[in-house]
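Before I ask anything, here is the structure I am working with.
Only a single protein chain was left out; the remaining protein chains are all shown in position.
Letters A, B and C mark the chains as written, and numbering starts fresh at 1 in each.
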Amino acid sequence: MPEMNLVQAIQNALAVTMRADPDVVVMGEDVGKLGGVFRVTQGLVDEFGADRVIDTPLSETGILGTAIGMALHGMRPVSEIQFSDFIYPGFDQLVSEASKYRYRTAGEFHVPLVVRTPYGGGIRGGQYHSQSPESLFIHTAGLKVVCPSNPFDAKGLLIASIRDDDPVLFFEPKRVYRAIKMEVPEEVYEVPLSEAKVVRPGGQVTCVAWGAMLYEAYAAAEEAAQHGVDVELIDLRTLWPVDLDAIVTSVQKTGRFVVVHEAPQTCGFGGELVARVTERAFVHLQAPPRRVTGYDTPFPLTHEREYLPLARRILPALIETARF
Amino acid sequence: MPEMNLVQAIQNALAVTMRADPDVVVMGEDVGKLGGVFRVTQGLVDEFGADRVIDTPLSETGILGTAIGMALHGMRPVSEIQFSDFIYPGFDQLVSEASKYRYRTAGEFHVPLVVRTPYGGGIRGGQYHSQSPESLFIHTAGLKVVCPSNPFDAKGLLIASIRDDDPVLFFEPKRVYRAIKMEVPEEVYEVPLSEAKVVRPGGQVTCVAWGAMLYEAYAAAEEAAQHGVDVELIDLRTLWPVDLDAIVTSVQKTGRFVVVHEAPQTCGFGGELVARVTERAFVHLQAPPRRVTGYDTPFPLTHEREYLPLARRILPALIETARF
Amino acid sequence: MQVIRDDGTLDPNLDPGLSVDQVVALYKAMVRTRVVDDRLERLQRQGRIAFHVGSLGEEAAILGAAAALREQDWIVPCYREVGALLWRGYPLQQYVDHMYGNAGDPIHGRQMPDHTFSRAHRYLSVSAPIGTQIPHAVGLAWAAKKRGLDECVAVFFGDGATSANDFHAAMNFAAVFETPTIFLCRNNGYAISVPTEAQTATRTLAEKAAAYRMPASRVDGNDVLAVWRAVRAAVVRATQGGGPTFVELVTYRLGGHSTSDDPRLYRDSDEVDSWARADPLPRLQKHLEHRGAWNEELDSDWRKVCDTEVRECVRASEEKPAPALETVFSDVYASQPAHLQDQQARALAARDADREGS
Partner (left out) sequence: MQVIRDDGTLDPNLDPGLSVDQVVALYKAMVRTRVVDDRLERLQRQGRIAFHVGSLGEEAAILGAAAALREQDWIVPCYREVGALLWRGYPLQQYVDHMYGNAGDPIHGRQMPDHTFSRAHRYLSVSAPIGTQIPHAVGLAWAAKKRGLDECVAVFFGDGATSANDFHAAMNFAAVFETPTIFLCRNNGYAISVPTEAQTATRTLAEKAAAYRMPASRVDGNDVLAVWRAVRAAVVRATQGGGPTFVELVTYRLGGHSTSDDPRLYRDSDEVDSWARADPLPRLQKHLEHRGAWNEELDSDWRKVCDTEVRECVRASEEKPAPALETVFSDVYASQPAHLQDQQARALAARDADREGS
């Protein structure tokens, strides 16, 4: 089985899906000859041509709005937004249209659209090349939100997202793009949406993370073990609709809950998970749920490693929660 | 003292501020001759002229983007977005620009902009004339979010918002516009931002609400009293930065917390409040915090009274929480 | 451009050559649309429906365009074009049920009145946000082109929509990718209270097409044959690979923006009166009489037929119950996720508890 990094796995997922289904097209800024600013679509235009790998004008409204039109006709467009920080000019099309089309036509029309976009910090991108806007889309009924942490999941989740009949926001942890390699099957396979995965079983504290921060949480969990704290780490993989049962089952066992994300804390997804865990597992909670997140400021540059919830900030939260 | 409804109080706040400060202008779709679709700006163009009460082309991007430019010059524009459901085409200007300008210029430039917009359901507006998008803006560092529930607060909060040096989203509960009247002073006065108000003292359950739902929570609280449940009701007034101390102080007393809002539950502001209350007052909590909110669907029409968290849905939550 | 002369004769150089039957059918559809409009307006006044947004005075622009399209072509509506949907055979009863948001409403009372759609009639879904449908029309046409289908897509929008983000993006994409899209701009003089002169500094809206190097035409939108001619020309160009066309339909909104509006606040009656003299219905009627294909008697008979039809539908609609509460929680996703199953269960329980309560 070939080894692939995240970029290669996503590229491969696009290629195998496009070979299998002529209705799948890729569109966005610089996705053609350049292969995207992160080279995720590199080579696709050579294999599939400019009609299926489309360099668009500089308009997120156009990239998303016309893709919705294609999807309404029955195609399965995969739109790339160059950085998730730049999704806002097309926000209206996702929040007012893609998310509500099925509902307002009682299923007569639906929007099988995938929006791929790199998110998160750690590449010295500062304010506008580091954001994690997932909670804005989780708040919007009708959208699905996916965020893989590794190449194998990325390929399987992307294929599942493209085949899914509802609009999916597919957030790619740009910090992980070339950071890790693993074996990824050449053939087509799916990793089902809305299934979380326990990546480190443990009994004392439940920790939930996704994307790039999963590795930080993992490192913190390993280090916590040195301090005698046994952490169960869950990779959410799909953020919405969330696999709440997986989280609640774990918390019922551990009685303790820590959630980690890069986005600012306030009205981030972590708050929603804390609320749901508290509602569903109140009697099991032996310590206050904790959030280790980005701060409620714009994303800084020089101090990005202080801003990010890296292992060194997660570790004390795990230990304090375990010892509460 | 004259009696005013919410529309009149806001109109009056705009008039007295515009008389006092030539840098205050009102701009938006149909705010001139028509006086806005809810008549909030009625008469202003006659007193202040079309240069200060500006009917704009149909572009929220333009309404917000050019207002930011005016604010950068030192003016204090008050932009109206006809319905908060239509703020998304201008979302980028608020989230990428207004919110970050002070930070990215270390205070050399700032954006004293107020965005007035009617929000919420209950007027048979269906999917696109009923939304409550406050949490999207609360998640965005650098923005302030205000939501008055009555005419007196509305005038004082709007004046405070216009005088505030940071961008303020001013959400007006359209369902309350003409529903209640109260005495409102003619002169200029401020209701300070970020100060919540206990509108009904009580000892057993802390209930937080704002805007139109405050009345539903109040009705539910009164009815709960019949069942021997004594509710302390807090009107948040400013949603962000929130007066968390007021909430936590109350919860430390009652040990019980219920939050009410119209917006969909998931990643709504209620989840954030539950998380913060749980973090700050865990040891005092004697029951799981409860959220009574809109459902995670688009806003329906025929069944809007079932969708909204009206008193009949709040009451059982209060009683169950008290008796947990 | 004008085809029907004031005396009811046609400009021989511009006559699109429709048969008498075709023109009569068009006229009848325009009258039917207006009769339905009128009835719905009354129902709203009487508080029997919540809202209505009509097409009084714009029937020629809407029906002329609809008639010029082929069966396989798509219509992407703004919100005043139900006449085009009815022209395609959409059941009036279903429309009236939708106006009532009752159990017969195809979308279970999920949207405000006049938010229609029909896949069977190749008519996309009306959405309140201005302009959002325009890029959909481009994507739809682009898909048809990619799939090698002989379809083109006509999208309606107003003068106000030309200021929207989506208009700019859609026009640019259509021109760059040469999609078979027909941009139908109903310039009815107003965006609620804002006159077209305040919406843009240009003298016409057709001028805007120059920014995208898109062919454009500007026609008398109250002259149904002029509209037909311009739109059919655009269809021909689109299907011959000539790409998109912009058509400005110059018309006037004789009524209020919607039943919520009070136009007296922002325009005077003289203006309305002068435009009332350009009402598309009498103009077409005159032409038909000139052709000997119509008269007063036929006219009043047809109006009665239409009025009876709509009254019947109203009666039926008012007997139908509200949609089931469950419909609030379905169709958010292809299948209902756990959190919506929970919320539905709680909503039903609350409703039942309530019933016992009262």
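The rule is short, and it goes like this: contacts are C-beta pairs under 8 Å (C-beta built on N, C-alpha and C of every residue); 3 or more make two chains touch, one makes a residue touch a chain.
Because the structure is a prediction, the values reported are computed rather than measured.
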* Looking at the whole complex, which visible chains does the left-out chain touch? -> A, B, C
* Per the definition of touch given earlier, which of C:212, C:252 or C:294 contacts the omitted chain? -> C:212
* Structure fact -> Missing-chain contact among B:104, B:200 or B:284 belongs to B:104
* Of the residues listed, A:85, A:134 or A:216, which one is in contact with the missing chain? -> A:85
* Structure fact -> Had the left-out chain been drawn, it would touch chain C at residues 163, 165, 167-169, 172, 175-176, 198-203, 207-214
* Structure fact -> Those residues of chain B that touch the unshown chain are 23, 25, 51, 54, 56-57, 59, 61-62, 64-75, 77, 89, 92-93, 96-97, 100-110, 141-142, 144, 164-166, 194, 241-242, 244-245
* To do: Determine and list the chain A residues touching the chain excluded from the picture.
  => 29-30, 32-35, 37, 55-59, 61-62, 85-86, 88-89, 124-129, 265-266, 295-298, 300-303, 306-307, 312-313, 316
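Here, only the chains that are shown with their structure count from here on.
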* For chain C, which other chain has the most distant CA centre? -> A
* Can you name the chain whose C-alpha mean lies closest to the mean of all the C-alpha atoms? -> B
* When the centre of a chain is set as the mean of its C-alpha atoms, what distance in Å lies between chain A and chain B? -> 31
* Asked: Per the centroid of Cα atoms for each chain, what is the distance between chain B and chain C, given in Å?
  -> 35
* Structure fact -> Chain-centre distance (mean CA atoms) for chain A and chain C, in whole Å, is 40
* Asked: Multi-chain contacts in chain B: which residues touch at least two other chains?
  -> 85, 88-89, 127-128, 266, 296-298
* To do: Would you mind listing the residues of chain C that make contact with two or more other chains?
  => 108, 110-111, 115, 127, 129, 165-166, 332, 339
